[in-house]
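Below is one structure, written out as structure tokens; the observations come after it.
Excluded from the complex is one protein chain; the other protein chains are retained at their positions.
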Amino acid sequence: SWKGAPEFKGEGGWTFKPRGRINLDAGFVNAPDSTSANDGFGSEARRIRLGVQGSMPGGFGYKVEADLAGDEVALTDAILTYKDGDLKLTAGQHNNFQSLEELSSSLNTSFIERAAFTDAFGFQRRVGVSAEFSPNDVLIQAGLFTGNSADLPAKDWSADGRFVYMPKLGSTQLHLGASAHLRSLESGSTVRYRQRPLVHFTSDRFINTGNLSADSEFGLGLEAAAISGPFHVSAETYWQKVDRGPALANPTFFGGSIEAGYFLTKGDSRGYKGGTFDRVKPANPVGEGGIGAVQINARYDHLDLNDAGIIGGTQNSYQASLIWTMTDYTRLLINYARLNYDDAALPAAGGNRSYSVDAVGIRAQIDF
Amino acid sequence: SWKGAPEFKGEGGWTFKPRGRINLDAGFVNAPDSTSANDGFGSEARRIRLGVQGSMPGGFGYKVEADLAGDEVALTDAILTYKDGDLKLTAGQHNNFQSLEELSSSLNTSFIERAAFTDAFGFQRRVGVSAEFSPNDVLIQAGLFTGNSADLPAKDWSADGRFVYMPKLGSTQLHLGASAHLRSLESGSTVRYRQRPLVHFTSDRFINTGNLSADSEFGLGLEAAAISGPFHVSAETYWQKVDRGPALANPTFFGGSIEAGYFLTKGDSRGYKGGTFDRVKPANPVGEGGIGAVQINARYDHLDLNDAGIIGGTQNSYQASLIWTMTDYTRLLINYARLNYDDAALPAAGGNRSYSVDAVGIRAQIDF
Partner (left out) sequence: SWKGAPEFKGEGGWTFKPRGRINLDAGFVNAPDSTSANDGFGSEARRIRLGVQGSMPGGFGYKVEADLAGDEVALTDAILTYKDGDLKLTAGQHNNFQSLEELSSSLNTSFIERAAFTDAFGFQRRVGVSAEFSPNDVLIQAGLFTGNSADLPAKDWSADGRFVYMPKLGSTQLHLGASAHLRSLESGSTVRYRQRPLVHFTSDRFINTGNLSADSEFGLGLEAAAISGPFHVSAETYWQKVDRGPALANPTFFGGSIEAGYFLTKGDSRGYKGGTFDRVKPANPVGEGGIGAVQINARYDHLDLNDAGIIGGTQNSYQASLIWTMTDYTRLLINYARLNYDDAALPAAGGNRSYSVDAVGIRAQIDF
């Protein structure tokens, strides 16, 4: 059978599927010239990934994928798994259950980049072991993690857990979730929270705490979403507390976003599976007499990196996107953001740190 | 079906094929000792590539390939495509229609390295969007490109176009082409034109302009080739003009080559497809009672990097190659070059910059 690429199946539980994705981005950033931000046109190969996944008799499975964009290798998932009924055990590099949007594939998000807090608070895959239990409408995930494989060996470790309740009420898919994250950092560590203005091809961050010495982090996230026919709404909040040791104040930073979307094309709906957003499968795709699925989305995205004497800045971002999903495996996206900063990390003329930035990003996407 | 590796096909337009190649090179360079060039024996894994390509219902397709030689990742093609009849649209990293030999796969060239001008003038894949239209015997290609994905984000951009007329006269395949390239460089950029002595495993360049400050480049290429049974002939010229701004003279550098080849084995011929040389498919391959295809080639290759006060040197190279194509997917090549330099970048004893270099290169090749 075909899932972008062919999935091969053999008797006894054997499966094998190559996988990959291409995300090509371009766009513009418009910031006050006096910030000396490198604005204007930008572009990048955002993600160029190749990998494989498979399963074996006995309940075992694996997934290995690497991102090659920028001519650098970055492992994404590199896991071996064991499944028995509703239970799944995972070892290797994978996401530590950070948030609904972070756990949803970048193939399926409503904007070309996720909400500001997901990058700002350092969400990334880490090497660890985890268990997932999913009876009926409930999903429980918990794991112990150390660092990203590129940073090992390391003395960092974290305990992470997430709970999701995902009932289907009539034709409406509901999602309610919460996650908690305690991370102990190697002695002498620093953390830095910062974020780009929606588009990834710029390296300027207008909001940035700079390096903070830190002993540990504690994160708490709340998730809510609903999908009903062509409509969806999704909201998340996340508090990140930094323990800086006995001599320093301990700031708690906050981020959150709320988005709503609507399909203009008849019969289309956002996909949802296993506690995350899944692929949009157009009712009438290109190539079968249709024009694919067309979706519009709006989002308010908030990030506050000011607390306990740390002035990292605040970012309030108003965003709109238009997504054309031609087929199950191809998309074109365009999105615009108006980002309002206070206490911005890059001062404008006269030391002004309250200003606005505009960003436009487009993306061409295919996966297999 | 098998094309080196299996090509999987599904209903509605699904295809998927893994792909890769191995090029193993060794040889010798003999330069005047007084140049202190690192001559003598050399070797390298010239290309170690793995990738995938596929197509999907609706006319979409993709190709992603990376070179891993030297334990470094370099993306080659990373594209998504849309085809409709004679029209093909491409987005991502691909060649910007530079020349017949550059666009022909390195698997199918007559020498282990292409003509000197192709590297010298910085031909490489770049991220961009392009359209290709190919009715009957005509091929029209045009695109807008920025930099190689490893160099993004960048402010460079180029407009590139190529026209090919490729009629079949009786059993003779003709090829006539021209391409033009205007490239605008980011403020403060430099360009450097230089080339190795035929073999790639040495890092010495005896011809080299050094860094030149540059605002833009304009390139113009002409292509002519013919294939008739066991014979082929191919000739190309390329002018590269550098705009260095109002205060400096604008040099135009020139390169060109002409080659001819002949198969000693009966029934063999160079492949040609879609405006580039294609694979040789031996009439009597190894494994089916034959000895494969044996081809001899001769080439004169010229590169002139002297103009408008820039003294980069001139290189006149006389080359011969012997290619044994055992099967459709395996080749052994040996080639020799006598390279005569004037105004060479590396001075020999007494400041002498007019001398000769000999180079021998062999290659073992397999692809799939």
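As written, the chains take the letters A and B, and residue 1 is the first residue of each chain.
The rule is short, and it goes like this: a residue touches a chain if its C-beta (ideal position, glycine included) is under 8 Å from a C-beta of that chain, and two chains touch if they have at least 3 such contacts.
None of the values given here were measured: they were computed from a predicted structure.
Shown as candidates are A:Gly85, A:Pro153 or A:Gly289; the residue that touches the absent chain is A:Pro153. When the full complex is taken into account, the listed residue touching the unshown chain is B:Val73, out of B:Ala37, B:Met56 or B:Val73. From the options A:Ala31, A:Val127, A:Ala142 or A:Ala214, the residue with contact to the chain not on display is A:Val127. Even with one chain removed from view, subunit B keeps its contact list with that chain: residues 2, 4-6, 18, 20, 22, 24, 40-45, 48, 50, 68-73, 201-203, 285-288, 326-327, 329-330, 364-366, 368.
Hidden from this view is one chain, which touches subunit A at 8, 10, 12-14, 16, 18, 50-52, 54, 56-60, 62, 64, 66, 72-75, 78-80, 91-93, 127, 146, 149-150, 152-155.
What we mean here is this: only the chains that are shown with their structure count from here on.
Averaging Cα coordinates per chain places subunit A and subunit B 40 Å apart.
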